[in-house]
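A single protein chain has been omitted from the complex, and every remaining protein chain is retained in its original position.
Moving on, here comes chain A:
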Amino acid sequence: MKYVDEYRDSNLASRIASEIARLSDGRQLKFMEVCGGHTHTIYKHGIEDILPPNIDLIHGPGCPVCVLPMGRVDDAIAIAHTDNVIFTTFGDMMRVPGSHGSLLDAKAEGADVRFVYSPLDALKLARQYPERQVVFFAIGFETTAPSTAVTLLRARAEKVKNFSIFCNHVTIIPAIKAILDSPDLRLDGFVGPGHVTMVIGLRPYTFIAQQHRKPIVVAGFEPLDIIQSVHMLVQQISSGRSEVENQYVRVVRPEGNVKALEAMAMTMELRPFFEWRGLGFITQSALKLRPEFAEWDAELRFEVPGLRVADPKACQCGEVLKGVIKPWECKVFGTACTPETPIGTCMVSPEGACAAYFSYGRFSMASERSRLKIAPVVQTQGM
């Protein structure tokens, strides 16, 4: 605990950044932050400017809104347009474009689309309107899947029959595997997702350290958490180690949240494969409801088109999500595609790399740096 406190001291942050420069000694290192929350922090606080220039942070596929393929958005909209349905969703999904508009457009056309804070709010709506069909659009990684699972268990216990889940939960490990196996990108390590790991624990990452010989450090969400995690990654590399380490000890227990994993296992099972925007079809990378919960499965209750829809040609979200290009290298970034008129998902969610860069990257790095009183690190050999 003490170390984290000291770490909130901006002078120390500056010293750590210098230490990263000394340890890495000019070597070009690419680290991927898997989680969209980290991407947001990195841009908001100008972390890339604080770190020495030889450290490159690559933004990964950990924004669930961003990786959901367009066909699934179309399916959601088809359910929302079904008679008598109240379609509930987290606010993040409202503006994500399908092939013919977004959920927000569907709402404007008369569909009863409501945003909710929690799946338990959706379940409450179902109890409140027993004559209507209430559907919850479940998205998210392992951080969010347990909340869907517990809600389902409660729906069954309370025998709420007019409630169902359109399940789009995805799992982080297959996505990391796909990135490690991709020939497009050479990475030197990972900044691991803090809140996903709070659920799944540290053990699932062992293959990254042992088979792929890459270090991974699970990180918290404050700017200094990320700088400290990069420091831990560089320390591992400079001493020839590749281990799974936990920087976010104040929240993440090594074993994860066992109760959450149990709830997920009781209610959901792996799909044989699932399409990810940018990464294509990945085997065993998403969850669906178990047959015992078929009654609450919106995919079985409603007709959905279930079609695969290609992304708009101009959109390069796929390459952004794999970290092959930076947001500003996309052909339509900031011109045809902006947060007001997004073409791709990465520009919709505040955790999407494009939206985060658009909002903060170009304008606020200098001011954030002065607020944090952190001077950019100038690379000096042999410090």
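Throughout what follows, a contact is a pair of C-beta atoms (placed from the backbone, for glycine too) under 8 Å apart; a residue touches a chain by one contact, two chains touch by 3 or more; residues count from 1.
The rule is short, and it goes like this: contacts and distances are computed from a predicted model.
Remark: of the listed names "Lipoprotein", "Hydrogenase assembly protein HupF", "Isoquinoline 1-oxidoreductase, beta subunit" or "Peroxiredoxin family protein", the one matching the undisplayed chain in UniProt is "Hydrogenase assembly protein HupF". Contact with the chain not shown here comes from a single listed residue; of A:203, A:250, A:308 or A:331, that residue is A:250. Across A:98, A:140 or A:192, the residue that sits in touch with the chain not pictured is A:140.
The missing chain, though absent from the display, is touched by one residue of A:31, A:115, A:333 or A:358; that residue is A:115. Remark: the omitted chain is touched by one listed residue; of A:203, A:241, A:259 or A:331 this is A:259. For the options A:92, A:245, A:275 or A:297, the residue in contact with the chain missing from this view is A:92. Touch with the hidden chain on the side of chain A covers residues 1, 4-5, 8, 35-37, 40-41, 44, 62-65, 90-92, 115-121, 124, 140-141, 143-144, 146-147, 150, 154, 157, 193-196, 198-199, 221-222, 250-253, 257-260, 263, 349-351, 359.
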